[in-house]
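Coming up: subunit A.
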Amino acid sequence: MDDYLVGVLSNIGIVSFIALSAWLLLLTGEISFGQQAFFAIGAYAAGIATALWGWPLGAALGWSAAIAGGAAVLVGVPTLRLHGLYFAIATLGFAEMVRLLFEQFHYRVMIDGELVGPNGSDGFRGIRYIFENDVGSLQFLALIYLLLAAALAGFMLLERSRLGVAFRMIGEDDTLAALNGLAVARLKILAAGLAGALAGLGGGLYAHLTTYVEPRVFDVMLGVHSLAYGLIGGLGTALGPLLGVVIDIGLLESVRAFAGYRMIVFGGLVAVLLIVRPRGLLDEALVHRIGRLFVRAPPAGP
Partner candidate 1 sequence: MFEVSDIVATYGKIEALKGVSLKVESGKITCLLGPNGAGKTTLMMTIAGILQPRRGAIRLDGMDLAGLSPARIVSRGVALVPENRLVFPQMSVRENLLAGAYQRRDRAGIDSDIDRMYARFPRLKERREQMAGTLSGGEQQMLAVARALMSRPRLLLMDEPSLGLAPLIVAEIFEIIAELNRDGTTIFLVEQNAHMALKVAHQFFLMEQGRITFSGTPGQLAEDEVIQRAYLGSRRAAG
Partner candidate 2 sequence: MDLLDLIDAVQSVADGVLFGATYALLGIGFTLIFGVMHKINLSYAAASVGAAYASLLVMSVVQAPAVLVFVAAAVAGGVIGGLVYLVGFKFIPLANPLATLMSTVGLLLLIDEIIVHTTAGVPLNYPALFSDVIIEVGPFGLRGDLMFVFALGCACMTLLLLLLYRTRLGLATRAVSQQPTASLLCGISTTRVNVLTFVITGVVGGIAGAMTGAAIGMLSPLLSLPLTVKGLIVTVIGGLGSIPGAIIAGLIVGGLENAFQFFRGVSERDLYIMLLLFAFLVFRPGGIFAKSSGRD
């Protein structure tokens, strides 16, 4: 496979994690402009684990998901009672705080005759695990999609489970959900933690793909994009945010005609698409209709 194609596909896979993370919160009715914070925490955590501590990749990724999820739970507690706009701005404030903290974060270790590690705003280079351990770019791509598939499978199960129903109920009306006996606070924190862990996992993969992270990468723009993917793709199914990512990175960035003007097209698309489909391309109604199609006439083929 062409290197460029592998690169684009890897990017799509990794960005899908943070898009899914923002989408999960959308499901519970909250807009977060701050999922990039957990992406950043995951990226730094995983990078430090492999490059500085010599951990294996698997352990580093697990660690990145765990610490990002933990951070998300801890932020979830004080912001729990905030709603809508207030929640969105609180997450934005938190994410900027994290980014600015990373600008102050220096932790350098002499490795192989060179200082390696996060160096404040100058960034963190040399997260070279996949090169040192001969992980091919295709192999890494396979790892990304394996994890993504696992996450999606998790979401599919979630949609069918009581938990998924509970999340959507809270998203519709959390007072009503509480009256129906749902432990809204606990469920919301669970959702925040899961979303944080997902973003953290994506961040861990991202750090190893690019070998380089710096605080500026994790500014509000990243969070805004991850949110936009879910809204463009649709809120009806976990495939929605993926569709959003594919439209932006796969279509707009890869098609030469848009080169350079991609963001203008994307910005306009976000603004205009919402006129026609306020809940995205794959909204609940469409998903329901497609679902019924399959139930009524089971596919003959695969």
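Note that in this section contacts are C-beta pairs under 8 Å (C-beta built on N, C-alpha and C of every residue); 3 or more make two chains touch, one makes a residue touch a chain; residues count from 1.
Here is how the candidates were picked: all candidates are chains of the complex that A comes from, given by their letters.
All values derive from a computational prediction rather than experimental measurement.
Participant: Need the partner of subunit A in this complex, chosen from 1 or 2. Which is it?
Facilitator: It is 2 that touches subunit A.
Participant: Which positions of subunit A touch candidate 2 when the two form their complex?
Facilitator: Against candidate 2, the touching part of subunit A is residues 26, 31, 78-79, 81-86, 88-90, 92-94, 96-97, 100-101, 103-104, 120-121, 219-221, 224, 227-228, 231, 260-261, 263-264, 266-272, 274-275, 278-279.
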